[in-house]
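Just one protein chain is left out here, and the rest sit where they should.
In order of appearance the chains are A and B, and numbering begins at 1 in each one.
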Amino acid sequence: MLYVAVAAGAFRRYATYRAATAAGLATNTVFGFLLAYAYLALWQQRPHLGGYGPAQALTFVWTGQALLAVALIAVGGVDELQERIRSGDIAVDLHRPADLQLWWLAADLGRAALQLIGRGIVPLAVGALAFPLALPADPATWGWFLLSALLGVVVSFALRYLVALSGFWLLDSSGLALISALAGMFFSGMVLPLRVFPGGLADLAQLLPWAALLQVPADVLTGARTGTGLLRGLLFQAAWAAALLALGRLVQAAATRKVVVHGG
Amino acid sequence: MADRPGGRLPVLRDALTGYALLAWMQVRSALAYRTSFVLMALGNFAASGLDFAAIALMFAHVRALGGYALPEVAFLYGTGSLALGLADLLVGSLERLGARIRDGTLDTLLLRPAPVWAQLAADRFALRRLGRVVQGLLVLVWSTGHLDVDWTPGRVLMVPLMTVCGAVIFGAVFTAGAAFQFWAQDAAELQNALTYGGNALLRYPPTVFARDLVRSVTFIVPLAFVNWLPALWLLGRPYPLGLPGWTAFLSPAVAALMGAGAALAWRHGLRAYRSTGS
Partner (left out) sequence: MSAGSAGPLIELDGVEKVFTVRRRAGRLRRTRHEVRAVDGLTFQVPRGEMVGYLGPNGAGKSTTLKMLTGILVPSGGRLRVAGLDPARDRLRLARRIGVVLGQRTTLWWDLPLADSYDLVRRMYRIPPAVFRANLARCTELLGLGPLLDVPVRQLSLGQRMRGDLTAALLHDPEVLYLDEPTIGLDVVSKATVRTFLRELNTERGTTVVLTTHDLTDIEQLCRRVMVIDHGRLVFDGDLAGLRAAADGERTLVVDLARQLPPIDGVPGARTVRVEGPRQWLAFPAGHSAAPLVAAIAARYPLVDLSVREPDIEALVADLYARGGAARPQPGDEAPASP
């Protein structure tokens, strides 16, 4: 099938960036250590902060580093789509028989799969060696985590796709991309778990789409979400994924009309 | 021209002229896309602001972190961010060296009568990077108003001194990281571990971290001299490794040493490029 081939192609392409992957791993590991020590200092004084024990908090840190390249920064990702919209080459793509959104989703999933292997495993392993982590022994929990991470990547893609499409109306969408990436860092739980945010902000942040990127997958892995909580988390992610992909289709249709009317 | 061969001063003048000219052209080019420029400047300001928001959120739950109160942590945050922000503003675009080697445009810089290092440092000069500088400065000013410190002239002078030395130390890391790209062109992200990672480290008090980590950033990659050592002297706190008091004043020497080391690495890298081509 076409989209499987697209995903496999993206996987192979990102596999060739070895030096970049190694450099990224070094950065992930350094930041993992720093945050881990800061969290330790925090949880020493408040051992049950946000409902996490110290081991769970540390696991949260290293899960964040493992998913950083996969779902948060998404190195590469839809940059090329952004560039094609800016240069106007996108007009050609819109007339292809393949669906634009599915094509880029497939490519992004291929990228995410490679980066999960290349930049996800090592930080978790380093973290587990250096600190007492609360990693699950039960394979089913790992399975739920992978599903949750996959949904997180889809939500992340749907958001980045919308930002890229804004390039049809804005002269240069890189400013918006930066703002959106920042919102992602803050409201995904990357700088601090959302449950640790004060009162109302914590509740609000856990309803926003960015919570699907890290907060939910990390909660699944640390065992903070089980049973119905786990199910609710996955449904939350799936709902945002569906809503944002649908919105992406609407915007895509509008963009196509615009290109057709203006002749590219 | 009347330059005597080997004269240092003309080279310095060429470097400054080249830097100023290219930086100015960059600023004017960026203003060609006004909306994006404003959004990027705001984004940069917000990006560093979020870091501090995370710390503030932590202090919503505790009164002290590693034994340090919020104004003290804010002081560490402000001095570290200001130093990194200045280095990033002035020489941060050195990280584009690898990209320039890959697309072959480093050669056009080598044809101009100004040192390549200065040209590259100005290559993507962007006023939007002022965002971090301004944000660091704001936090620093706020913290000085809330610190319980006797502001003797020595302590007051220490603040600009450590800022300048810190900026030089981070600038040396940027330079050394770029020099490494002469050999590994797509390893631009590696230096982030030391620059942005270093900044993330220095905003927390050293008491938070394991001894070995503190030792390695004191003796191996001496980032601790950006703010930890001088700031802890200023705050009247003991440095965890039990170093003698005068080490708090070593930042200028460390900055000079790291600058010299980075310059050597750069020369070595440039020579390797020019003898192997791309």
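Here, contacts are C-beta pairs under 8 Å (C-beta built on N, C-alpha and C of every residue); 3 or more make two chains touch, one makes a residue touch a chain.
As the structure is a prediction and not an experimental result, all values here were calculated from the model.
Trainee: In the full assembly, spell out which visible chains the left-out chain is touching.
Mentor: Computed over the complete complex, the missing chain touches B.
Trainee: So which of B:Arg102, B:Arg211 or B:Arg271 would be touching the chain we can't see?
Mentor: B:Arg271
Trainee: List every residue of chain B that touches the chain not included in the displayed model.
Mentor: Touch with the absent chain occurs at residues 1, 3, 5, 11, 14, 17-18, 21-22, 25, 28-29, 32-33, 104-105, 107-108, 110-115, 271, 274-277.
The definition used in the following text is that only the chains that are shown with their structure count from here on.
Trainee: What whole-Å value do you get for the distance between chain A and chain B if each is reduced to the mean of its CA atoms?
Mentor: Going by mean C-alpha positions, chain A sits 29 Å from chain B.
Trainee: Which bits of chain B are touching chain A when the two form their complex?
Mentor: Where chain B meets chain A, its residues are 33, 35-40, 42-44, 46-47, 50-51, 53-54, 57-58, 60-62, 64-66, 184-190, 192-194, 196-197, 200-201, 204, 208-210, 213.
Trainee: Which residues, counting only chain A, touch chain B once they are in their complex?
Mentor: 17, 19-20, 22-24, 26-27, 29-31, 33-35, 37-38, 40-42, 45-46, 49, 170-172, 174-176, 178-179, 182, 185-186, 191-192, 196-198
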